[in-house]
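Read through the structure below, which is laid out as structure tokens, and then see the notes.
Here the complex is missing a single protein chain, while all its other protein chains stay put.
Now for chain A:
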């Protein structure tokens, strides 16, 4: 019916603005043969200009009729006289058409703006947040914006939830930008959000994945830090929390999780870039994610995106002891980077955090693995040190494209291996 009305709206727009002003749509509840007779009479009266939206009268279902304004009182009187029950379904057809038309126009505008969004550029927080709103508005049946809490400096933290329904479906979590200077991660996450949205209904794999699972995508996991990299210090990594007794601010949000907290590979010096914080989950940014994951209770995969080094890693970071699922995660990782590499031949390595990059305690994917989220991975995106954190914008899309292939592989694997 929406399409029907939409067509009407277009026609109305083209031909005459007020074609249906004051018209109503009546829903007739037929209960007897007499009612059917009466309706047949109405149908024969061509002068009344009645527009039957339902054809074939039966007591099985209601019959909808669009009644022109000029015929309204006459038709209503007739129905009342014949004791035919009815109700007004659409009070003013024109009004509805106008509303739908303006909705379509604004949707088209929004779709144009996600289409015209410059993915090959780095954007500030406000622009990214506005992009998220645009994306949600143009895919209202797929995406919702989840406000998971606020940052230390009281900025809202949003995750995009991709869901086709269900109740608390098994879910996959992806976060980017927990370390604010890793700009290619937020930028890639923006592209990936758009990719998932536009792939749904088009790509069979993504469509089937979203038919069974939800995806939570957190584009800016450390908004305070991100703003600071724009306004003050491009190399800022941590949160911006204040620690009493120290002039130095911020905690490394990826040393603050409750997994080997305070162990090797994290600093107890508040001025250090890898300061673990006063206690596990002291940082509100971390706590918000922890609460969401715990509250949800049905995450099957947790993937954290960082840069740089071109690595795909699985737990643990806090110890070099192998996890029980090491061989499975290693082979998933190996297959995922094969997909990633297939696009631009970007070389990635796979291994546990502790062995491949450094021992680091208090990391997010260690915590998620230890609470039972088996498919926990961390990416380190481009490059290997040439530009490092300062990756040129012309590499955003290639990075996002190849990362998406790796990510998609992992997600498909998770979908195919429920536990």
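General observations
Here is the rule we use: a residue touches a chain if its C-beta (ideal position, glycine included) is under 8 Å from a C-beta of that chain, and two chains touch if they have at least 3 such contacts; residues count from 1.
Everything that follows uses one rule, which is that contacts and distances are computed from a predicted model.
A chain of this complex does not appear here, and its UniProt-recorded name among "Large ribosomal subunit protein mL37", "pyruvate dehydrogenase (acetyl-transferring)", "Latexin" or "ALA-interacting subunit" is "Latexin".
If you put the hidden chain back, the residue from A:170, A:262 or A:351 that touches it is A:351. From the options A:64, A:203, A:258 or A:273, the residue with contact to the chain not on display is A:273. Shown as candidates are A:151, A:319 or A:376; the residue that touches the absent chain is A:319. Mapped onto chain A, the interface with the missing chain covers residues 120-122, 183, 229-230, 232-235, 237, 248-249, 252, 264-265, 267, 271-274, 309, 319-321, 344-347, 349-351, 354-359, 382-395, 397-398.
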